[in-house]
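Only one protein chain is missing; all other protein chains are in place.
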Amino acid sequence: MLKEEVYEKYELVVGLEIHVQLQTKSKAYSSDSAEYGSAPNTHISAISLGHPGTLPRFNENTLQYGVRLGLSCGSEITYENQFARKNYFYADLPKGYQITQDKTPLCLGGSILIKDDQGKDKRIGITRIHMEEDSGKSIHDLDPFNTLVDLNRAGVPLLEIVSEPEIRTPQEAYNYLTEVRQLVRYLEICDGNMEEGSMRCDANVSVRLKGAKEFGQRTETKNLNSIRNVFRAIEYEFKRQIEVIEAGSEIKMETMGFDAVKGTTSSMRSKELAHDYRYFPEPDLQAVYVDSDYIEKVRKDLPALPSELIKKFTSEMNLSTYDAEVLTEEKYFALYFDELTRLTKNYKAAANWMMGAVKSYLNENALTIQEFKIKPDQIAEIIQLIDEGKISNSIANQKIFPYLIEHTNDRPRAIAESNNWIQESDSNALEGFISEAIAMYPEKVEAYRAGNKNLLGLFMGEVMKRSKGKADPKLTSQLLKEKLEN
Amino acid sequence: MGVDRKTVDRIAELARLEFNEAEKEEITNDMNKMLDFVDKLSEVNTDGVEPLVYMLDESTPLRPDVVKQEISQKEALKNAPQKDSDFIKVPKVIERN
Partner (left out) sequence: MKNYQCLKEIQADIQSGQISCKTLVLNYIEKIEENSGLNIFLEVFKDEALESAQKIDQKIKAGNAGKLAGMVISLKDNICYKGHKVSASSKIIEGFESLFSATVVERLIQEDAIIIGRTNCDEFAMGSSNENSAFGIVKNPISSNKVPGGSSGGSAASVAAGMCLASLGSDTGGSIRQPASFCGNIGLKPTYGRVSRHGLIAYASSFDQIGTFANSIEDTAALLEIMSGPDEYDSTLSQKKPNSYTDDIVQEVSSKKIAYLSCYVNHEGLNPEVKEKTLAIIENLKQKGHQVDEINFDYLEQLVPAYYVLTTAEASSNLARYDGVHFGYRSPQAFDLLSTYVKSRSEGFGKEVKRRIMLGTYVLSAGYYDAYYSKAQKIRRLIKERTQEILKDYDFVLSPTTPHPAFDIGSQNEDPIKMYLEDIFTVQANLVGLPAISLPLGITKEKLPFGIQLMGSPFEEGKLLNFSQYLININ
């Protein structure tokens, strides 16, 4: 540990390489299933096993998903896409090479908009996005004498997103990953699950003295299995590199692993022989040409992106940025809300219902919004009833919503009427109840007038009891206060 | 341009091949003979010439994203040198903890 001022002499430089596993039905170069989670070595074919005599067959959705992503980031889409072989030996790489893209990545340039540590907008540039294939899995800890190889994942399509080294803090890295995750989920090309490995991140980290023009030597940290761990690893690696430099040594180009328990990075060298990938053009695949017609077709079918929806919710509906962000966290949740705002103008109430009752219900029952049986128009009707003063918020939350969950085909208005939950908003009736309540506790009335405002609750309770819970709380409260103070 | 023992070692490592002393002598000589032979390529001026990458002027067909399962797990593992009912097995050095 060095003094704080020493660390502050340095600037952190981070570039992230994210591998996004695509949600295609079949694999990148063969038609066996790309689905996660089946029994070992069942989602395979002679092609993904790398058997003699097999040749790759390019999946059209790898291209489509890649173009979707590139357009969403503002990248240039490459016209002539060549494939390349990256040659190395590993137990989970059946062909002894990976089919990837080297000189002609599908997308060049573009950027991802994030918030920096101060909450200000910052764009992180994208160097490139290219198409490649995943390897299988080597399992080292099931059998003491053998490594077990499962090739289900071998050949599943990946997109690799390489960022410019423009990230300057661990928080920016965290935010960048969060944005990318949300984006790929919105585009429905990947479920962005780092813990399950459908999204993976390698961090290229270097440091340099503030004001320096040249980049320092970078290290590459792998095996980061959550966005949080990317943050922690970068944080640690920053300090580690500074300590090395301050001690008079040099940073070497190393592959680092991250120990999630200790929160430290350490060198993974000497386990592997030196790599020379000997990239050369893949002779078994001709080029894939992406013309402007194709690009326009994909562009037309792009869904509304989170940033567009946030803009809409904040500027057109006057919701807070915070609310807009919560509502757009998940695509289908945002779409449900969007639909709801077509059916009611009370956007704030709509937002509150979504972020409150609906979200809680979904979370408690581990459901997605797509599995939610209540439709936007039913929620809109509830809001309408409240706005009309027919029901109170608490009745809506505590009685109507739960009832609706059990009877998903019913209409809120009908529910309220048939269950006699329409609240009492007739001032005369309320006045009656209020008078009775006040008459019951003359001393409390005195105490209230003397300053104990909490006693309002006692009277409210009495009114509620007498009205069988149907007194309009707002109106009651108003009338009670008037009565009590006079 | 020729190769020395060190280069042969590095190439063998990349290619996952090994040679005993006698074989290494032979392969080094063979490689040098082959490299001398292909040196004929340097006699032709190729300034401004694009490398030939594709044999045809067509493009790769796009395969529809449809699942077709053509073989079973049993077939997949049939040719594996060592396996159990689910996995291909590769020996590993036993770690001492």
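A and B are the chain letters, set down in written order, and residue numbers restart from 1 in every chain.
To be clear about the criterion, contacts are C-beta pairs under 8 Å (C-beta built on N, C-alpha and C of every residue); 3 or more make two chains touch, one makes a residue touch a chain.
Because the structure is a prediction, the values reported are computed rather than measured.
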Key: Residues of chain B (touch criterion as defined above) contacting the omitted chain   = 1, 3, 7-8, 10-12, 14-19, 27, 30-31, 33-35, 37-44, 46, 49-53, 55-56, 58, 60-61, 63, 70-71, 75, 78-82, 88, 90-93
Query = Residues on chain A that touch the omitted chain in the whole complex?
reply = 46, 49-58, 85, 87, 89, 91, 94-97, 147, 149, 151, 273, 276, 278, 280, 283-286
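Keep in mind that, in the parts below, only the chains that are shown with their structure count from here on.
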Query = So how far apart, in whole Å, are chain A and chain B when each is placed at the average of its C-alpha atoms?
reply = 40
Ask   = What does chain B use to touch chain A in their complex?
value = 13-14, 16, 53-54, 56, 58-73, 76-77, 79, 82, 84, 86-92, 94
Request  = Using the touch rule from the top, collect the residues of chain A that touch chain B in their complex.
outcome  = 24-26, 31-33, 39-46, 49, 51, 57-61, 63, 82, 89, 91, 138-140, 143-151, 273-274, 276, 278, 281, 285-289
